[in-house]
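Structure below; questions to follow.
Here the complex is missing one protein chain, while the rest keep their positions.
Here the chain labels run A, B, C and D in written order, and each chain numbers its own residues starting at 1.
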Amino acid sequence: MSALAATFRRDFALMLAGGGVLAPLGYFVGAAMLVPLAMGPERTLLAAAGPPLVWIAAALAVLATLERLFQADLEDGSLDQMLLSSAPLELIVLAKGAALWCAVGLPIAVAGAPVAIALQAPPALIPAIVASLGLGMAAFIGAGLVGAAVTAGVKRGGVLIALIVLPFFAPPIIFGAAVAQGDYVGSALLVLGGCALAAAALGPIAAAAALRLQAE
Amino acid sequence: MSALAATFRRDFALMLAGGGVLAPLGYFVGAAMLVPLAMGPERTLLAAAGPPLVWIAAALAVLATLERLFQADLEDGSLDQMLLSSAPLELIVLAKGAALWCAVGLPIAVAGAPVAIALQAPPALIPAIVASLGLGMAAFIGAGLVGAAVTAGVKRGGVLIALIVLPFFAPPIIFGAAVAQGDYVGSALLVLGGCALAAAALGPIAAAAALRLQAE
Amino acid sequence: MGANRPFREEPKLRVESLAVARGGRVIFEGLGFVAEAGALVELRGANGSGKTSLLRALAGFLKPLTGRVVFENIHEPALALHYVGHQNGLKPTASVRAHLAYWAGLLGGAVTGEDVSMTVGLAGLADLPARVLSQGQARRLAIARLLLAPRPIWLLDEPASALDAKGRTVLANVIEAHCAQGGLVLAAVHEPLGPSPTQVLSIGGAS
Amino acid sequence: MGANRPFREEPKLRVESLAVARGGRVIFEGLGFVAEAGALVELRGANGSGKTSLLRALAGFLKPLTGRVVFENIHEPALALHYVGHQNGLKPTASVRAHLAYWAGLLGGAVTGEDVSMTVGLAGLADLPARVLSQGQARRLAIARLLLAPRPIWLLDEPASALDAKGRTVLANVIEAHCAQGGLVLAAVHEPLGPSPTQVLSIGGAS
Partner (left out) sequence: MFSTFANPARFMAFSAWAAPLCAVAALALFAIGLPWGLFSSPADYQQGETVRIMYVHVPAAWWSLAIYAFMGGASFVGLVWRHALADVAARAAAPIGAAFAGLCLITGSLWGAPTWGTWWEWDGRLTSMLVLFVIYLGYLALWGAIEDEEKAARLAAVLCLAGLVNLPIVHYSVEWWSTLHQASSVLRSGGSSIHPEMLGPLMTMAGAYAFLFGALLLTNMRAAIYRRRVEAVRLRSPI
């Protein structure tokens, strides 16, 4: 177990170091703030189109943090040590994902509240939006782990990763956007919960399988 | 001069290697395709809100390619060689920027046409949109060079870079979105041209200054 | 499992007609040898002859083309190996202390970081981020892994690179102590490490 | 400017009361020496004593705290230096040939890559991406830079690391030839390079 605790602590610390939580947050908020810029001042339009875009900003913010997730470990030799650990790689990857969720997913979910308001989401929906983002982030990260692991060996995989991972981001985004628009909130949240569970359970297994092949 | 040619050729080749032009394209198209997913099927809404979002997708696609631009050079020692080159660093950075524009900016501008159509932009506007994207990409890259240089030393700068660069992305996005919406197209294109020129002229100088400090 | 406890299992390594290919080219074929507990095996060969490839195949990172690698008298296969490769496996932003703590957890270490960094001569640098370490200091940190968690078999890839004279003697002592404990050390080298090898394995000339 | 042309300028390096600090800590101070054309200066010192810092200060990458570095009889300052550091400066996806072509352009080289890769013993690997090169092969590629473009002053940081015996002799010959041409070589080393140094500079014990 202490291998997992160590991995979690280490990765969490690494993500806070340099840039810190602020960085992905900045990306998220920045990307979201581009929307009003692009769409112009009409509040009606923004009110209609804005809220779901919170999800795009969130998805892309996660994507930006995924590229180097395993690539760095592969290049600097850390992956070798992960493979020699006393704990199975699957759990170690799970711990890394958990650290990512705490360091990036959670802050973004929380920041989702002000951002959603800025994008004219009805205040009544904010709690649901934050909750849905929290679940959605878990789903994104679970799927992202696989994409990151599969492309770890590829140079500039960060953009190939987008091609591979975005399809898997589609379901959470669709249902998350539904929440943001106030459509069938309850059931959408359920589906998101399902996505999150499935991703958290299957993601690490697939990612570990891919990583074993990466270490050469 | 051959130093610049060599830099351009090398960087262009590096960007095509692994992932290739397809990669940033995939990111761009992927990000743009998320919009309808998030906004749902109402085509009227999409027609109103969609086209400007092409610019957000484009901006974020560039952002994704910026992170490692100088960070890798710093870590693997290539920056030292750039500093020892017979040509001034400013010009070498310019050449790198030019390579980035050709390998990423141009393809995205071209891909802007189908994407804009998918986002319900009026076909008559497509040529203007593509042209504006071409100019906007130059502006993005010029500003991005500075951000990449300043954050080269920072781990996971890719997300910090967003914070630093996105403000500079705002003007091109505003005017570019105006073009996408068919507002004062002509003058907007002029402004974009101005942004592009300014960024291409000043970006490399500022970036080079920052890089000199990075090499320690 | 304390660091002081010798390896009663008498670990043994048997390699049978091993062949390794990289990127579609056979690097070496038909390699076989046996290494007993307490042995120090030096791998020698020209640049590109396949020393690193062999070590990575032994560690299980690289699937061999043919042949097999057998560890005998190893009770916990997950805890059998240490690998110190060309790459030190450091994170630029993490401090020396943080690295030791992480590895202790990851590899199931029992020793405290303080003693270890003292041994390898990193005392006083505990709070520096790895980014600022000198080449040799970084290498010492990687070598510190060997002392953090007791594991019977050590696979070392040019462990002495970038080390100064003092660093080399420390390394030599560490290796000797491990062999004396009944550990098994395989090291790829270009020059002798110091302790006289019980076995020297030369890998065929590269391209 | 052909590679064969000796350096008529008789390059000369004068360092006066140099002090370098890293991250707020003074690494060394009051360092002064003069190196004449044709000299091979070996820098020695424990890990962390500041060899790399000194070389980077001489190269102008690192701003010294105090003191100054003067190059004499150098007509084109931009073409004065070669620097081979701990990092080889390779791009994993670029081929050996691509690297040589790039450096030739960047550094204003005159020689063709073929001869060079022949000299350093990379012939036959020209099309391999740097990613797959072995440690020593990568080092050889970095050393090939020295031959690509003729520059009077070479700053080498542990140039022989990861090189096999053959590689070391090649390196020694290259250095001797350069000095014989009136070039100037400063090399940080832990063991002698081969050619007898005209000057050995020891940097004070590290913190």
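FYI, a contact is a pair of C-beta atoms (placed from the backbone, for glycine too) under 8 Å apart; a residue touches a chain by one contact, two chains touch by 3 or more.
All values derive from a computational prediction rather than experimental measurement.
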Touch criterion as defined above, residue of C:Leu13, C:Ile27, C:Ala130 or C:Leu147 at the omitted chain: C:Ile27
Touching the absent chain when the full complex is considered, from A:Ala95, A:Ala128, A:Val146 or A:Ala196: A:Val146
Sole contact to the chain not displayed, among A:Leu69, A:Val179, A:Leu192 or A:Ala206: A:Ala206
Hidden partner chain, residues of subunit B it touches: 18-19, 22, 26, 30, 33, 36-37, 39-41, 43, 46, 118
Residue ranges of subunit C at the interface with the undisplayed chain: 21, 23-29, 63, 65-66, 206-207
Subunit A residues touching the omitted chain (full complex): 143, 146, 149-151, 153-154, 157, 160, 163-164, 166-168, 170-171, 174, 198, 202, 206, 209-210, 213-214, 216
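Criterion: only the chains that are shown with their structure count from here on.
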Farthest chain (mean CA position) relative to subunit C: B
Interchain centroid distance [CA atoms averaged], subunit B/subunit C, Å: 44
Whole-Å gap separating subunit A and subunit B, where each centre is the average of the chain's CA atoms: 23
Touching two or more other chains - residue numbers and ranges from subunit C: 22, 86, 93
Multi-chain contact sites of subunit A, meaning residues that touch two or more partners: 14, 17-18, 155
Subunit A residues touching subunit C - in the complex, by the definition given at the top: 2-3, 5-7, 9-10, 13-14, 17-18, 72, 75-78, 80-87, 92, 215-216
Complex contact set, residues of subunit B against subunit A: 14-15, 17-19, 22-24, 26-27, 30-31, 33-35, 37-40, 45, 48-49, 52-53, 55-56, 59-61, 63-65, 67-68, 154-160, 162-163, 166, 169-170, 173-174, 176-178, 181
Subunit B-facing residues of subunit D, complex: 22, 56, 59-62, 76, 78-79, 81-83, 85-91, 93-94, 98, 101-108, 145
